[in-house]
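Partial complex: the chains shown occupy the same locations as in the complete assembly.
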Amino acid sequence: MNAAANPVPAKSDAPSASSAFRGQLGTYLGLTAVLVGMIALFGSMSEYFLTRDTFVSIANEIPALAVMAVGMTFVLIIAGIDLSVGSVLALSAAVTAAAILQWKLAVPLAALLGLATGLVCGTVTGAVSVAWRLPSFIVSLGMLEAVRGGAYLVTDSRTQYVGDAISGLAAPWIGGISVAFVLAVVLVVVAQLVLTRTVFGRQVVGIGTNEEAMRLAGIDPRPIRIIVFALTGLLAGLAGLMQSARLEAADPNAGVGIELQVIAAVVIGGTSLMGGRGSVVNTFFGVLIIAVLEAGLAQVGASEPSKRIITGAVIVVAVIIDTLRQRRADRKGL
Amino acid sequence: MGGVAVSPATPVLTLSTIGKDYAAPVLDDVSLVLNAGEVLALTGENGAGKSTLSKIVCGLVPPTRGQMLLGGQAFRPTSRRDAERFGVRMVMQELGLVSTLSVAENLLLDRLPNRAGWIDRAELHAQAARQLAKIGMHGIDPATKVSRLGIGQQQMVEIARNLQDDTRVLVLDEPTAMLTPRETTHLFEQIDLLKARGVAIVYVSHRLEELQRIADRVAVLRDGRLVDVRAMAGLREEELVQRMVGREVLQDEGRARRVAGPVLLTARGIGRAQAVRDVNLELRAGEVMGLAGLVGSGRTELVRLLFGADRADRGEITLHANGQVTQQVRKGWRSPMQAIRAGIGLVTEDRKSQGLLLPQSIRVNTTLSDLGAISRGGWLQRAKERGIAQRLSTLLRVRSRNIEQPVSTLSGGNQQKVVFARWLHRECKVLLLDEPTRGVDVGARADLYAELDRMTDAGKALLMVSSDLRELMAMCDRIGVMSAGRLVAVFERGQWSEQSLLAAAFSDAAGRGDPHLTSTTLSTPATAVTP
Amino acid sequence: QEKPKVALVMKSLANEFFRTMEDGAKAHQKAHAAEYTLVANGIKDETDTAAQIKMVEQMVAQKINALVIAPADSKALVPVIKAAIDKGILVVNIDNQLDADALKEKGILVPFVGPDNRAGAKLVGDALAKELKAGDKVGIIEGVSTTFNAQQRTLGYQDAMKAGGMTVVGVQSGQWEIDKGNTVAAGMMREHPDLKALLAGNDSMALGAVAAVKAAGKTGKVLVVGYDNIGAIKPMLADGRVLATADQFAAKQAVFGIETALKAIADKKKQADMPAVVKTDVVLVTKASK
């Protein structure tokens, strides 16, 4: 009679560690396939593609994009969007440059000021959209315009040559890989852990899934939303530093239109625009796909129209492949 | 009248050896015959497979095994639409209305009257009004947006949508879970009419007293298997419960009043606009206070104010401990966070939109209310979390594969248990429960009651809103009755009767001379509605 | 009689070149404040022709007397310029010459005050050719390929490289941007490890190319040239990371345009009577200059 009394045999199965690991690997399978396919293709088209140089230079080109994509992943998970990252990148770089060149601040201080600029911009976006409960799309679109205006003001609409004062961030380190790349990878790992293993991460996912339920469970969604946007701003600021370190200049037009590229990377990585679902590591795969594509097309010297057509096709195909794989896995999983 | 068997049984729908597997089998070897003009009650514990079986019949879910015959022909519906072509219709457990469209548009969603694509509004509203009239919803303007209706009215619209003339088989999956006695009465009248027309009806419910009133036969599912099919006439409730759960369930109707401890919470003149008007109440340690009332009487609004889910615009809330005032807030709590920190919890009425993170696991949903307890320095302690979720899920007998199962794939009643589990995880001094047993089966209900008893024993104060008067009378030490936003009466155990409670529920409306609300059958569906 | 009102419509004021042009015009107006008033405007995005047309229409609504315009597109702006001329506004074309056929079809004449981008690019290319040998491989980083200036500069570079006997291994667009220029430059150098020089269509892309050269550890081995002589390029010219660039005297171009218009107004000339072309200077800028 007791057996019947407990309808839930509760199968004591917390999925075993090893199967969880295999599951994890599975998630990256679709994107890895796309990536490997692309590399093979470019390798066959250019004799110099499959060289260490290529990979080192791709590695050094991606930190800015990767860092912004980490922030954007969090933003999309809370069902928001931040279109202003490109402008924030430019403004942060501009402020850093101005701090070094005009206000004659020490480089670390100037860099901190640049990061703070990003943080403030992100906080404003978050706070305005939370305070009046506005869609972040429109608030960040407003910020995209206004912050770009700020970047023009600070640079006087002129590219500021900074020189190698801050180039340390982009300088080759171990085996030609830059500090910025290592930093980006560390950030990806940390952000993934934060997302999956911390209270904050749990709250972020929860808010993206059902904000009202979170509120009634005693978690105030507003500060969390603001923090997510603030972090994204901060990361965009970091991207600004990375980019100006690499280019040794602060360009008031830096990052124009990059928001769509960042969002593309995140979405290719399987994060939903509807919120509640996403993974930073997958985002990183998305970043790699975009970066390899861009570098490969430049290397094989594709014409502008074909670059565009191929880029468009690859974005869609990558998402299709990943989606199909995901669905297959879901079906098996249940 | 009970279940007077309808004479010569003509089979309309025959199920043979139906089975359905998700990861594990949830239905197995179900064979049933459904006759014209009869009501077959389908009952069983949460997660027994009632909704799944209903969905199979109506083409929403394909069976893994087995066949169906409709009027002697093989019946393999590929979609709900397909089943409807054969006159097989279903009112689903979960609402499926489009909130931004009007009542009329929802009623005729797939056949909007039109000329070359342009909607004929006059015709649309006329047809809709006719359909609404059938279930007694005369007063509703068909042009009203569904989002402006209460949840009960939405359910009635959903039912009205499926009352088509060509219906041969009608499946109703817990249609009364959100209805008040009066609406239930109308539904039953309609069911009687359909029966008379020879429609075969499958009626899923956990309200056993309803089954007595409406069903001819009853089929009991347990763990996905059909354990019994028999005539309703003469079947005693205890027997039925025994069949469903396979064990004795304690029914403590005549319990004694619990010993009430010191006051933990007082509300003075708390109110919000017209919805809640200056309510005074006290919650004491160790007792359960009930809240009865009609739909829209403001019960939900009141508990939301006590929890800070909405902001009160007048009055104050005071917390006490050991006879001392520990906290006093004017105009209520600023936010639920403040209330929770003060030791208050709320099991919400609408679990889907306000309670659960549907795509997330049982584990995540259970521990949500107190992440501090399962983390150190902001990092989650996974083993600890799993342990807690596992324990609570076992305690409440949540029927699931494991605690990693997404709650979206749980049956309705089991979802409700997960919401409840959350407030067992977070220790609170005052727990507010809004319709906590909606859709929960008898066995699990008993478990839940036992859990509430344990909480009162531990000196907590409980406030329970329910539309089920029998439940309130069985569980509560005091019952407050709300009417039109006021707390019009509070009865002590022993002082109440069904009549007095209902009279109070209607009092305010009557006092204001609202003709709609005076002269109706004042009773629970089980007893007084019988013609 | 009121002072004449002159409108200066440029391409993107987010571009240093046009900012300098605007500053020059504003300084000139300040110095001649008694003689005319000035409204200066630019579009958001250099390639947004439609926005520039709107801008011209707004200026016409403002009842200006003369319009000095750096057209974003040499053909698409012609109809709206014709409409302006029909309203009695004097129009002077600067920076990017309007398409002759389109002007002819509309039956209008618009004086052009500006540099010859192709010739300027050839100057820069020739300076580079002196440092290279025949047969050396070079790559061209073009601006937004659909723009006339980008095409002219590429042609000028190609002219010079052909004359010097170098091999152009590729022309790719860096979209006028520093970052895109960097990506393209890096790709070209990987694909052609023996590349000797990169010719960028503007200085921003040249900056990107310099960074790519540095990242590839080829500083000094791959030469870079640019165009426009922006502020940020000066330190690079000084230390040789950029070999040469061209100066089109942005500040003066607008001023010449404005003066041409003012003169016509003073002389009560009609549109058709204005001089056809006023070529402005383009000079080569290298470490040696100044």
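Order of writing sets the labels: A, B and C. Residues in every chain begin at 1.
Here is the rule we go by: a residue touches a chain if its C-beta (ideal position, glycine included) is under 8 Å from a C-beta of that chain, and two chains touch if they have at least 3 such contacts.
This structure is a prediction, so every number in the text was calculated from the model and none was measured.
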Number of copies per protein chain type, counted over the whole file: A x2, B x1, C x1
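One rule holds for everything that comes next: only the chains that are shown with their structure count from here on.
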Quick one: report the Å distance separating chain B from chain C, using the average Cα coordinate of each chain. 72
Whole-Å gap between the CA centroids of chain A and chain B: 43
CA centroids of chain A and chain C: separation to the nearest Å works out as 35
Check each residue of chain A and list the ones that touch at least two other chains. none
In the complex, chain C touches chain A at residues 13-16, 19, 145, 169-170, 172-173, 177-179, 182-184, 186-188, 190-191, 193, 203-204, 207-208, 210-212, 215-217, 230-236
Residues of chain B that touch chain A when the two form their complex: 22-23, 45, 47, 223, 245-247, 307, 309, 335-337, 340-341, 346, 348, 353-360, 364, 368-372, 375, 378-380, 382, 386, 390, 393-394, 397-404, 409, 422, 426
Name, in rising order, each residue of chain A that touches chain C in their complex. 46, 48-49, 51, 53-54, 57, 60-61, 148, 152, 156-161, 163, 170, 172, 243, 246-249, 251-256, 294-301, 304
